[in-house]
Every structure is written in C-alpha cells, then in structure tokens.
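Here the complex is missing one protein chain, while the rest keep their positions.
Entry: chain A
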Amino acid sequence: MTAVDFRPPGFENNDQKPIGYGRMLRKEDARFIRGKGRYVDDVRLPGMLHLAILRSPLAHARIVRIDTSAAEAHPKVKAVVTGAMLAERGLAWMPTLAGDVQAVLATDKVRFQGQEVAFVVAEDRYAARDALELIDVEYEPLDPVIDVRRALAPDAPVIRTDLEGKTDNHIFDWETGDAEETERAFASADVVVSQDIVYPRVHPAPLETCGAVADYDRVSGKLTLWSTTQAPHAHRTLYALVAGLPEHKIRVIAPDIGGGFGGKVPIYPGYVCAIVGSMLTGRPVKWVEDRSENLISTGFARDYIMRGEIAATRDGKILAIRTHVLADHGAFNAQAAPSKYPAGFFGVFTGSYDLQAAYAKVTAVYTNKAPGGVAYACSFRITEAVYLVERIVDRLADELGMDPVELRLKNLLKPEQFPYKTKTGWVYDSGNYEPTLRKAMEIAGYHELRKEQAERRARGELMGIGVSFFTEAVGAGPRKHMDILGLGMNDGCELRVHPTGKAVLRLSVQTQGQGHETTFAQIVAEELGIPPDDIEVVHGDTDQTPFGLGTYGSRSTPVSGAAAALVARRIRDKAKIIASGMLEVSVADLEWRKGAFHVKGDPTRAVTIQDIAMRAHGAGDLPEGLEGGLDAQICYNPENLTYPHGAYICVVDIDPGTAKVKVRRFVAVDDCGTRINPMIIEGQVHGGLADGVGMALMEMIAFDEDGNCLGASFMDYLLPTALEVPDWETGYTVTPSPHHPIGAKGIGESATVGSPPAIVNAVVDALKPFGIRHVDMPLTPSRVWEAMQGRPQPPI
C-alpha cells in the first residue's frame, strides 16, 4: 500500500511541526490562502433568495404608517415583512443576552438610526435593495436622547415606552467594593487625584460583516442556519426560545468567519429576519449586511464615561481607587455579558496593584443609539477597567513627580501574594509582574528613551513615552457564578481516535481566525503524541460538536483548551489499560513517553498510541470490563478565570505643526502562562496592538444632536492601515496558571486591553510642556491640536 499525502502542495514540508507545543505553521492557511475558505456569503443553495433590511433614518420617531404595496408589486420580490406582521406571530421582539428585549422589526416606534423597520426577500441581492426604496414609511419624529449625561434628566424623553411602567431611561446601578472603607482610605491619603475619562464608543468592525443563510425545510421541520456566530450553540438555544422551534430541529453552522472581535456574539435582528424569510417562502434566504449597516446597527464597544479617583501617600504608595461610571447602552440593553455581571468584569479596575480599598459604581442608561457595549476584545469591560486604572496611575505619577514606571514598580503585586484576592473579590491566579515590566523596559531601552526625550524636549520636539501594566481576567467561567441567559459557561470537547491512530477533536468554541484548528491539535498532540496533522479539529456545527458557549472573552484556551487536554488524558488513561493487556504487564508497570507506553525499565517493550488505537477497535479481547473504541467526551467547568498580564511601552512623536501623532515604537511583553504556539500568540498580540492604535488615535462612533450616526462608514470610521502602525516589538514571560490543566491562560484580547492606555499615556507625556494632564481618545490631529491650544474637550 502506498501512503497518500493529502496535504496540499506547499504544506507537505511543514517542517516546524512539533508533536506538542511550539511554533507550528497553521493548518487552516491551506484553504484561506487559495480563496477556498467558506464564509457565509460563499454559501449558495438551490433556490436561494436574498434579504435586505429597511432601516430607520431617524433616531427616535413613532411609526405612523408603512406602505409596502409598491415593494410587493416588484416582479422579483417574494415577501415584504413589517414589524406588525412579526407581531402577529409573536416574533417582533426577541430576548437579548442581557435579559432585556430588543425589537426585531420596529412596531411602535424606532429607537435608533439604522434600526430595522422592514425587510424584503427577493430573487437577487440587487432587486432586494431596489425594493427597499419602494417601501414608504411615515414617521412622527420624537425628541432623541443622545447625550448620555442628559438621559437621566427628569424631562428626558422616555425611550423604552414598550417596557411596562418604565418612566425613565435608567437601566441599572451596579456597585462593587466597599464604599465606606474606600472613603476612609481617601480621607487618610496625602494625595488624591481625580480625572474624568471618556472611553468613546467604537466598533469592532470585523472585515467580514454579519450575515446568515437560513434554510427551513418544511417537510422535516428542520432549520439549518449558516451564520456569522461566535457562539453557535448558545444561538441555537436562543432560536429555540425565540422561534419556538424544537432545539433538535435547529442546526446552526458557523462556517469560516472573517473576524469576530466580539461583534458576532449577539443575535441580531437580521438573523431572525432570515429565518422568518425562509419559513415564509419555503426557500433558503441569505442576508448579508453591508459595512454601513454593520457600523450603524451591530454591537458597539465601550461608551463608558468615567470619573476615576486615586488616593496615595506622598511617597507613592497607592491606597485606594474609586470610580463612578455612566454607561451608554443604547436603545436596548443587548450587552453580551454573564448574567450576574451587568457591568461585565469592570470590577478588575483595581488592576495590578495592591490596594487597601476600592469601590466602583456603574449606572447604565438607555439612549437613542444602537445596542451593544461588550465587544471588540474587551474581555467583558476589562478594556475600560484597565484604561481607567492605567490613566489615573499615570496622573498620580505626574502629580507626585514620579517616573510612571517607578510608581508602578512600587505598587505591583508581588509573586508571593498569589492567588491574590482583590478588594472587589477577584482571585488572581498567578503573576510575577516585576520581571515582565523589567523585560519591557529592557527591550525598549527605557532609561535611554527618557534621556533621548529630555534632549528632544530641550529642542522643542514632542516625544512621549507611555507605559501600561495590565492584568486581564479571561476564561469565563465557573458555572457557579457565570452563565449567559441561564446557560452555564462551560465548554465541551469530544475526541475520537480512529483505528489507524488518526483523530477528530470536536470543539464547542468557534474560531474566527485565532487558529484553533492548529493549536487545539497541538494540545492533543502534546497529550497523546499523535502528530498534529493527524488530528482534525471540527467546530462550528451544532449537530456535530458538543455544547458550549463559544469563543469570546479570550475564553477558548482557558475553558475549551482545558477540556481538550483533559479529554486527551481520559483517552490516555484508557489507552494505558489497553497497553497493559497488549504488553501483559500491570498498569503500574507502564510508563508514558510522548506517543507510547513502555514497560518500566525496558523501553524496547512498547506500544504506540497508534498500536493501541488499532487494538481498541480491532479483534481480540480487551482487558476485563473495557469497552471497545477510543473515544471520550468532557464538559469542562473552570474553577476560576485565568489572569494573564502584560507590560507595554509606547513611544510617540507628535508633529508640533500639525499635531499628528506617530507611534514610533511599541514594545509589548505578555505573560499568558504556557504558550501553545508562540507564532500564533504573537499574531494575536500584533492584531490587538493595531486595535489599540485605532482606538487611541482614530476610531470613534459619534452622533450629532439629532442622533445621526457620524461613524457609519469606513470613510468616517477610520481604521489603521499598514502605514499607521509600526513594527511591533514583542517579548514574553511565562507564569503558568496553577488551576489550568496545561497552565495556559487566554491571550487574544490582552493587547487590545493593554495598548490604548500606553498610547494615550505616551501622548499626554509628550504634551507635558503644554501643561496637559489628560486628553480623551481618539487623539486625532484636531483633538490634539485643540489640547495644545489649551482647549482639551471630551469627545462627546
């Protein structure tokens, strides 16, 4: 028999292919690089129709009348659906991940510009768009609530008149920490610094927008839905609850996804419309939003207006931090966060420091804007928490006349303090912070940079050095505390080893480019000694994969990665028993060496995992009580989150004539514990750092006073190109997570979380000669120029 190599040309010599952890080129590249990826808009089914959505031009208005007759008369149109029609079927509203409801199609009134009002199903995508123009909607404009600071005024118009008894725009108040203890710490402090800080509304803007193909089979009653979802299983359950379809008759398929960044966690009205469209027409229906629709209507990120306060002794011991936050959640509370955490994990705002006390209060309100809040690699609001603490620590350093690095070194948690319980109740698993910061300083040449800065400053040049040190909290989460709409945040893994020793690993998490097909194979390879190319990783099909909550919050490695290691160990345990039968020795006499069991003291008497797999499926007796086959399944309930950390240093130059900020250097040292694939980790970090440059310098979803969205296209919503970012300089330290089976922590969002404060700190540092203490993002030339003229303005 001749061996057949199924690897495509160029992949046969994937030389750096460890059996286990290490740099390994990606398996998934083979298709993407040839244009053979299969994204939602690539799905084409016989008889497929196309759906387009009519959206509100106004931020707040009563719907007086909708006339769809002209659209219905269009020769290529198969269906026109309004909110009233959905209401008849009980589908006009759907639950959100935050336990609120959101209109699928507006019935009574529209509540943000871009809101879904009606949809058309037609024979092609051009005709569907044409027909939207033929729908006539009469609106009665209402006063919009745009400025979140005015949303709670007694005379503010009430947005959510649909909620019974609702007479204001207040969503919730949430508190953490100890207010009185914090008060006392502040009273005893030598120095108190207070700073208003806005984290403006931005958008994850994955390059592929959201979309779906719904195929409802009237004969079998089965719905198949291809969709851009980061959480296919959770979506399936929600569709069962919304549409009333039995869950076993729903198959959600997340094919290749062109980036998610949290933007593909919620269920959007478009998905529901596609399902309804398919049920109505009996044909497959495709919906793919365009970029403007993506930016104007899908989940935004941030929009936290924070007052941060920090108390310290004169010699720089930080005593306490407190903060009040006003959170703009838009018209519906659709924030994707664990049920018991309405402000996400903002409670980790105490950062990497040993404090005496801390307190935070978050007040969330409705405004006439699109819903969202948790997205864009935020790890459930940790972007906001880290930005707050790293900005106010820098403000304190300035106030004390201390070097920002020295202030941090003085206050960082010490390795012997871990596991460390923060004043807001989070138990950091492990950390060795100082070496991480020292390493970043070494790579950057920190002290030389300060010298250079002094020289340049003397010449009137504007150079800034910014530091941030962050602790992340990722891997939600323990089911005792964490659920999404009642679904515990556990993740499954199923591993089947075939007779010839090849394997299939089925995941409940869903890659959107993070390389799961490669790294999860590496985890199993490390545990079982099966080459990673012999392990097929399957994800994104709810009919084929075990239940779990999906990929976001950097939770894949902490939760599903743990499951993959443990399921492989379960296989190994069984393999050991089979091996004992094959070698005719007791289990206690066997020793595992990656890929084989051998008799202790005699390495020549050995059976490989492949031999064992054949035996497990083959003829002949197995040891007493053992079933045939070599499969296992697991559902992993993490005992805690993982807490990766990092030290970032940014160097900027500002053109004194134009106020343009140039990020000259960026050093990122991350510690995510055990590193499964360093190449992929670096790529994750690079991408997140570019996000940081975007948010700090360019990106913002703004609104005018009428509620018109001013960031609704790539002409206005500016993303970094190759020109705005430098070559990234990365480094790492390794502090494994003690509770994780392979000591690995999440990493995906660290750079997005950690980089904005480093950049803003650098810009503020550069502007010190102007007496500037703070400038809010995005630090566009005009905003920096205004600040240089003594007129720093908040962005909203």
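Keep this in mind: a contact is a pair of C-beta atoms (placed from the backbone, for glycine too) under 8 Å apart; a residue touches a chain by one contact, two chains touch by 3 or more; residues count from 1.
Methods note: contacts and distances are computed from a predicted model.
Student: Given the choices "Electron transfer flavoprotein subunit beta", "Glutamate synthase (NADPH), homotetrameric", "Carbon-monoxide dehydrogenase small subunit" or "Light-independent protochlorophyllide reductase subunit N", state the protein name listed in UniProt for the chain not shown.
Tutor: "Carbon-monoxide dehydrogenase small subunit"
Student: With the missing chain put back, one of A:259, A:415, A:595 or A:794 would touch it. Which one?
Tutor: A:259
Student: May I ask which residue of A:688, A:736, A:778 or A:792 touches the chain that does not appear here?
Tutor: Candidates A:688, A:736, A:778 or A:792; residue touching the omitted chain: A:688.
Student: In the full complex, which residues of chain A touch the absent chain?
Tutor: Given the touch definition above, chain A has residues 8-11, 25-26, 28-39, 41-42, 44, 124-126, 205-209, 256-259, 261, 290-292, 512-515, 679-680, 682-690, 713-715, 719-723, 725, 727-728 touching the missing chain.
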